[in-house]
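For this view, one protein chain was removed and the others were kept in their places.
Our next item is subunit A:
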Amino acid sequence: MARKMEPRRKSLSGKWQYIWPMWLTLLLHVLAIFLFTRGFLLTRNELPYYSNCADISQSPCLFSSDHLNRTTNSSNGSCWTKPAITRLVIIVLDALRFDFVAPSSFFPEAKPWMDKLQVLKMVSSRNGSSARIFKAFADPPTTSLQRLKGLTTGGLPTFVDVGNSFGAPAIVEDNLIHQLVQNGKKVLMMGDDTWTQLFPHHFERSYPYPSFNVKDLDTVDNGCIDHLIPSLYEEDWDVLISHFLGVDHAGHIFGVDSNPMIEKLKQYNNILERVIEELESQSGPGGLHENTMLIVMGDHGQTLNGDHGGGGAEEVETAVFAMNFRKPASSIPPEFDSSTCRLDMDGNNVCISSMQQLDFAATISALIGIPFPYGSIGRINPELYALGARRWGLGASRELSESHVWMQNYANVLCVNSWQVKRYIDVYSASSAVGFSSDDLSRIASTYAQAESHWLHSTRKLLLDSKSGSDAILPTLKGQIDEYFNFLATVAELARLKWTEFDLKLMISGILILFVSIIFQILAILRGMPLAGASGIFSISTLAYVLLAIRACSFLSNSYILEEGKVANFLLATSGIVMLRYAVVKEKLLAESLGFLLLCMFCQFSIEVGLTKQAATSAFMKEHTSWILNITSGFPVWEYVAEVVPMLILILLAFLLYKATNRSSFKWPWKYTIRSTILSYMLILVHWIPDCNSIGFVLVPESIGRNYIPRIIYGISLGQLLLVSFGGLFEDSYLDCKKNLIIKTMAMLSAWSPTVILLAGKQGPLIAFASIIGGYCILRMGNTEGGAKGRPSSSSAIDPFRVMQWSLFAVSLFFCSGHWCAFDGLRYGAAFVGFEEFVLVRQAILLTIDTFGFSIILPVLGLPFLVATMKQANQTKDFIYMQLSQAYIMYGLSTAITTTFAILCVTIQRRHLMVWGLFAPKFVFDVVGLVLTDIFTCWASLYYFDQVKDDQ
């Protein structure tokens, strides 16, 4: 290895011989993460377009107004398709497994939870009824929110639906509910309050009930029951949605095979019986429910343990029961009938068809006669559509058979369907950066072109030419329908491939590249010199590796990810205790060690406060009440203290900086950089004082202070960074390398600190102070270790334990500053310090600085302190730079290893219940953190490493 490296080192000149591994690491990481993300984080853009009634004129299909003489009156409110039903009752039973609905004779073995929803089976097997049970296939992620979104938009929601709603869950994409409201239908909603979150302004009336408490099996259901039956007598709605949650909650708490579950199912059976009875009794001619359809459906299934979210068969298989209360149309042509029939226990013949949930939005839109949602890629399901098919049979007074008329109509509806899907695919590909590949697009285009030409050249003419005989038209219609099926199936297949299936090959190749980068980093650390502390298995550097290993392995469990801050602090405190032991042995720096432990306690407090905040927004966390919050909310004195203390500490920080500059002989660029930081601190103070109610005087006019002061601070910081970057030109020749390094580091840190503190808000100075103390303790304690060997080590390299401590402390600071690895953990307010309006890049940069300021930017840029404060005999530039490069690679390695484990975990758990709630956000944060660490390392490498002119 060393021999291989030798020519390379010679060939690289100047500083590049030290820093090339960091740049190569950055490249490897970016490549690996790019590949993995392409495979894992499926993204879809939401389009801001909405379907309109008038759009239909652009389609090649026969729409209502020119539907010739077959239509009795064109003013019946029809839009894209002729309405088949006027009212619709949708009862959603959350987490309805397919085997709750289907008779047990469909399964190899009867289980206690089967055959409980008897009424659905009875009704669908009754002679002459137009009711049908469908086995419905949901698409993952099978969580209620994503499923409701999928059901109403007719699309395939992904984890990252890039759209206008940043944070709020409301659906802005075109959807079924929007179309209903747009076309004058009134929607009534009761049950799960997720609906009102998704559609805040759409409902005519709504009775939402909180879905938050999983242990509560009845509140939502009872609320539904209270309002459902009375509503059936009312006329002021067209679509009624009732969402029951009990089965989902019973599954989560007790599992499927449990008494509460069976009780719930029996309760539902009773309710459904009553609903069907009520509807039937009013379904006579002229009755309230003459043209009403009832749909009972699940949004997703669940496993026997009650889990859902992934793509397992039990989770995606759910049921749809649809019933029309008029006497049935004749059965649809057998080639479109996908049902399988079996005798159930009572000897009734029960038929079950199958459908995709994807098709739901399009089919319902077609039945009600409203435009299909713009982003729908579903196909109109022939069997579900046929349930409402009676209506148009009346218009045709010809001798054509009913199934024939149905086919004519269905072909036309499919034409509209295909045209709409094609329009969406075209617009999507044109407007989004990562659309479909050109191969796929041309395949879609060619299937569509084929179907369309067939339509234009033969079918359309035949349909318009009503005189043609039925024998001639039937095969043409069949061929036409098959072609549209083919097109829609192609689109659905490609869309699923793109939006629901992880690309394992890409993911694994990303992981492999990460492993290669780790091996490369290890070799790069070992290239120059052997590691320190290789003396024995119980040496302190072994502990560093053990801590790193524990932290990395903890990411394999969701519980440890949830409490990552506490885990990091636990390990940090452990390292602190070990340092204390060493300090006791050496009998020096006891104060520093104890101070470090006290600091761990402080971190512990603030992490707990952070967890309280998290508990308020996250459903995963249990309630913690922290005494800090209790106290501050209880007494005004504490509020006063809480406002004044940060300012005092900020003044203290400024004073420390001032003393530091006064004492040593700095060259002017560094000196002015640090001095202007003090100015920035004072400006922050001025910025904060108006916030402070208890001080109560206004120093600057409100309007100026709010925006201009932060901008001035950003400006000063930018200026400092420029000054510092070009400060290298005024190279000090008489200062030795270490001193130079310390001054440069200080200048760099002080250039960044005002921005970071300002964005962090009132807690900023506290955390800055804590990080100074922590950093100082780590530096000092490192020297204990150096002295432990008795001789100032001349050959030994940087101690991994200190680097590990440094990085653990940085991780702790991330959690101390009130962040956690979830998108609701981002402090969006920080993005608007100094700016009112939203500009994506600018606000993203501010948010990044706020999120990673204390945990990545400052620690990485401050890392040279570790090297510069080490006592050793060898003071040559070459040696110090080698150590610095080693320290940076080691720091990068510890980040890379933990990130790799987080990524491995995401890969293993990609079908886990909480993959979208927990693992994916963690993955995003870690990956961003890793890339930022690499970028700042590279930047630091350019800045800190000077040209080595000659070998000293």
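Rule of thumb we're sticking to: a contact is a pair of C-beta atoms (placed from the backbone, for glycine too) under 8 Å apart; a residue touches a chain by one contact, two chains touch by 3 or more; residues count from 1.
By our rule, contacts and distances are computed from a predicted model.
This figure omits one chain of the complex; the name its UniProt record holds, of "Phosphatidylinositol-glycan biosynthesis class F protein", "WD40 repeat-like protein", "Cullin family profile domain-containing protein" or "Protein YIPF", is "Phosphatidylinositol-glycan biosynthesis class F protein".
Interface note for the absent chain: among A:Leu148, A:Leu232 or A:Leu562, the touching residue is A:Leu562. Considering A:Trp237, A:Tyr374, A:Phe570 or A:Tyr944, the position touching the chain not shown turns out to be A:Phe570 (whole complex).
Here one chain is not drawn; of A:Gln604, A:Thr661, A:Thr869 or A:Gln909, the residue touching it is A:Gln604.
For subunit A, the residues in touch with the chain missing from this view are 557-560, 562-563, 566-567, 569-570, 573-574, 576-577, 581-582, 584-585, 587, 597-598, 600-601, 604-605, 608, 624-627.
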